[in-house]
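Worksheet: the structure to be examined is printed underneath.
Omission of a single protein chain aside, the complex is shown with its protein chains in their original locations.
What follows is chain A.
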Amino acid sequence: MFSNRTFNIVVPIVSVLLGLLAGAVIMVSFGYNPVAGYAAMWNGAFGDAYFLGETVRQVTPYILSGLAVAFAMRAGLLNIGVEGQVIVGWLAAVWIGSSFGMPPVVHVLVALLAAAVAGGIWGFVPGLLKAKLGVHEVIVTIMMNYIALYLSNSVIRGVLTDGEDRTGNVAETASLAAPWLRELTFYSRIHYGFIVALVMAFTMWFLLNKTTRGFELRAVGSNPFASEYAGMKVGRNIIIAMVISGGFAGLAGAMEGLGTFQYASVSSGFTNIGFDGIAVALLGANTAIGVILAAILFGTLKIGALNMPTEAGVPTELVDIVIALIILFVASGYIIRWVFLKFSKEGK
């Protein structure tokens, strides 16, 4: 009665509702008014043009990091290394953007390309190790995250600056800033990056569904042995999947480097864009359109949450709990499926 396709839509929706419900229960049990809490979140995300601009700004890298995770997942790979690939992409974009002089448009494109290449290289290493030596990509990508973080800090301190904690701003020719959009949204940090994100979502859909390469990648993802038997080169497809995935992640970093912040800075911890990308891809069922919708949801939650302490007294961190629970529920889709099937049987 329920097809797999239906469940791909039902499970995420049920999970989101359960997650929000759990958030409401937590608010009630700590003496907050959940209606006021979620109203504050709504206002904080869409209340006026400024908040709307900030929400779009947050959604932009989420789309790209979600695409990165989703793309690898379609080829049967779990890329936890998106976080590290975001960091190196950010660094590469800012390096090109701040250290070179180029004509407008060209400069931005070169900087974006550099970010994608840097992320791609960071994805290449685990891809190669998986393809040639069968090393599990999860552990390698986790380790690559830390290497990216510390290496990037050291490059910012030692190469891009003279011991400073942040680089100079990127040149105007390399910036994604959209002054008229900023003015329109009361000087939020919105930038042209959302166009890049949407184009990339289309690219992923096209690549996976309309090209031979995409067919091979999906085949390898669903059954590597059958693909091998059918004459596909599994190893090569794994490497390609990781490189493209890393490229998306690198672009997510470029959104921050060329758009939101316009610089790169030394950081003691992760950006979390990559880790949140796992949640986005999971909720979006690893499809391009799903990723866009999930990114909008999580971007809204994150930005809306910033308004919750002032308007409803609820700590921002509530949203992190809600997001974690949504991931858990989606991952436990088996049980949601089971409950649905049971009820539909009993209904007969």
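The rule is short, and it goes like this: a contact is a pair of C-beta atoms (placed from the backbone, for glycine too) under 8 Å apart; a residue touches a chain by one contact, two chains touch by 3 or more; residues count from 1.
By our rule, contacts and distances are computed from a predicted model.
**Student:** Between "Sugar ABC transporter permease", "Spore germination protein KA", "NADH-quinone oxidoreductase subunit M" or "Glutamine amidotransferase", which matches the UniProt record of the unshown chain?
**Tutor:** Per the UniProt record, that chain is "Sugar ABC transporter permease".
**Student:** Among the options A:Ile13, A:Ala230, A:Ile289 or A:Ala331, which residue touches the chain absent from this view?
**Tutor:** Residue touching the chain left out of view: A:Ala331.
**Student:** Hey, which of A:Val14, A:Ala72, A:Leu129 or A:Met242 is the one touching the hidden chain?
**Tutor:** A:Leu129
**Student:** May I ask you to list the residues on chain A that touch the chain which is not drawn?
**Tutor:** 26, 30, 78, 80, 125, 129, 133, 135-136, 138-140, 142-144, 146-147, 150-151, 153-154, 268-269, 275, 278-279, 282, 315, 317-321, 323-325, 327-328, 331-335
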